[in-house]
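What follows is a set of notes on a single structure, which appears directly below.
Only a single protein chain was left out; the remaining protein chains are all shown in position.
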Amino acid sequence: MPVVMDADRIGRTLTRIAHEIVERNKGTEDLALVGVRTRGVPIARRLARTLQEITGHEVPTGTLDITLYRDDLMRHAVGPQPLVRSTEIPFSIDGRKILLVDDVLYTGRTTRAALDALIDFGRPKAIQLIVLVDRGHRELPIKADYVGRNLPTALEESVQVRLQETDGKDEVVLDGGGE
Amino acid sequence: MTVNALRGKDLLGIAELSPEEIALILDTAEAMKEVGTRPIKKVPALRGKTIVNLFFEPSTRTRTSFEIAEKRLSADTLSIAIGHSSVVKGETLADTALNLEAMAPDMIVLRHASSGACHLLSRICRSAIINAGDGTHEHPTQALLDAFTIRERKKRLSGLKVAIVGDLLHSRVLRSNIHLLTKMGANVWVCGPPTLIPVDIARFGVTATHSIDEAVRDADVVMLLRIQLERMEGAFVPSLREYFRVFGMTEARLRLARPDAIIMHPGPMNRGVEIASEVADGPYSVILEQVANGVAVRMAVLYLLAGGVENEEAA
Partner (left out) sequence: MKRLLRGGRVLDPVNGIDGVRDVLIEEGRISQVGRDLPVNGATVTDIPPGFVVCPGLIDMHVHLREPGQEHKETVATGVASAVAGGFVAVACMPNTTPVNDNANVTLQILAKAAEANLARVYPIGAVSKGSLGELLADIAELKQAGCVAITDDGRPVSTALLLRRALEYAGMFDMPLIEHCEDPSLTGDGVAHEGFHAAALGLRGIPSAAEALGVERGVLLSELTGSAFHVAHMSTRPSLRAVRKAKEAGTRVTCEVAPHHFTLTDEALTTPIPYDTNVKMNPPLREAADRDAMLAGIADGSVDVIATDHAPHHYDEKQVEFDRAPFGIVGLETAVPLALDRLVHAGHIGLSRLVELMSVNPARILRVPGGSLSVGAPADVTILAPDLQVQVRVDRLRSLSKNTPFGGWELRGGVAATLVAGRVVYVNPDASLALE
């Protein structure tokens, strides 16, 4: 399966995004990072570290499990429920600019669920979306503010993001599918 | 091996659950507990689902707990408290349930005075049935919240010595707890007068004793069960005073347990009968935590039984 981003490339991409964040928001004053489970979380933490290196300022980071907000729950008569994991947002989001972080942007439904969840936590000043890979095929009017890499894909293909923290190594792989 | 679903359509008792399913419920309850700490204590997970709380026995605590859990998951909830008069009027449980079914609730939470009432409903109704206490048979969500509380405090269930004291014969909480704790590897002791211990109790995988000192010695958890006033009438105990003298949980007896032992009670308590007030209000008591955890555990059960997607294909 072709590796479309290797560890090196991922590292440089995240660094570039961190700089973009600082530039666009003119600093990191009222920012907070919220990583969408599962792989959005380590990406958010890495960004937080990089932002600290750049600005010397610690950006608060939280984790968000969007399972209970999914629009595809309860659609079928029977079936196992997706596992619910914990959400930890140990700071107030009121008045802050929330940087929502996810690994892949695809149909946009996960982001929609994450937005609903965040609104239940408070009233942020703004929400900006950061993704490592945008693979197209949006089904909702959602766009990312920061994109690591644009990767046009066919519907039957799938994008696998692997990270050191969760999978033991950093790489983004494109699975041809249908073989 | 972990599972991500419950096998059955209903929750009729702990007896039918595997240890993996129990762990799944407890893990899910942890995530649900966090919802109760948010400013908006609501998630849309069960939006549009109708849940009927059908209570044939009076209960404020359990019913309220279920109602809050259901509302936190955005379900539409309806509580029906059926007094004895309705039963006397002649409509059978089966007919009551079928009439309800015709209005298509997704889930029915049932509390009833007859053991096996939930099994009967499960055979008749398409809705998912959740047992909120049937006769003297089981009260599964109570045992689950008890286990959740123990796990929170002790970080595990396996290998703990748990002593359960009280009216074991008439207690559905006891049966559910015995099933759950033995399945999860705890060392369960039960204690009470011979008149209130079920026949063949050892076959449930527990150690039975009439000596409260023996039961409580080195225990990690001491769980007290209610003694009802009516037990004097069946000649089960001569008097509640005598019961307290022989089996009551006092501070002196508490000292026999481990220094970090916790005291539990499903409520409502008879102070001065099964438990001394100082113990109930003391630092070892987690009785109020049990109540708080009840909502999270019930949310987990409702969520897991409500059905969902076949796969994890997310976007």
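Letters A and B mark the chains as written, and numbering starts fresh at 1 in each.
By our rule, a residue touches a chain if its C-beta (ideal position, glycine included) is under 8 Å from a C-beta of that chain, and two chains touch if they have at least 3 such contacts.
Predicted model only: the values in this text are computed from it and were never measured.
> Among the chains present, which touch the one that was left out?
If we consider the entire complex, the absent chain touches B.
> Please pick, from B:9, B:38, B:119 or B:258, the residue that touches the omitted chain in the full complex.
Only one of B:9, B:38, B:119 or B:258 touches the chain omitted from view, namely B:119.
> Of B:3, B:23 or B:94, which sits in contact with the chain we cannot see?
Result: among the candidates, B:94 touches the missing chain.
> In the full complex, which of B:27, B:138 or B:220 touches the chain missing from this view?
Checking the options B:27, B:138 or B:220, the one contacting the hidden chain is B:138.
> Provide the residue numbers of subunit B that touch the chain removed from this figure.
Missing-chain contacts on subunit B: residues 15, 92-94, 112, 114-117, 119-120, 123, 134-138, 172, 175, 198-201, 203-204, 234.
As a working rule, only the chains that are shown with their structure count from here on.
> Taking the mean of the C-alpha atoms as each chain's centre, how many Å separate subunit A from subunit B?
So the centroids are 39 Å from each other.
> Taking the complex as given, what residues does subunit A use to touch subunit B?
Touching subunit B: residues 65, 67-70, 72-88, 106-110, 116-117, 120-122, 139 of subunit A.
> Help me check something: in the complex, which residues belonging to subunit B touch subunit A?
Those residues of subunit B that touch subunit A are 3-5, 9, 24, 27-28, 30-32, 34-35, 38-40, 42-49, 73, 300, 303-304, 306-310, 312, 314-315.
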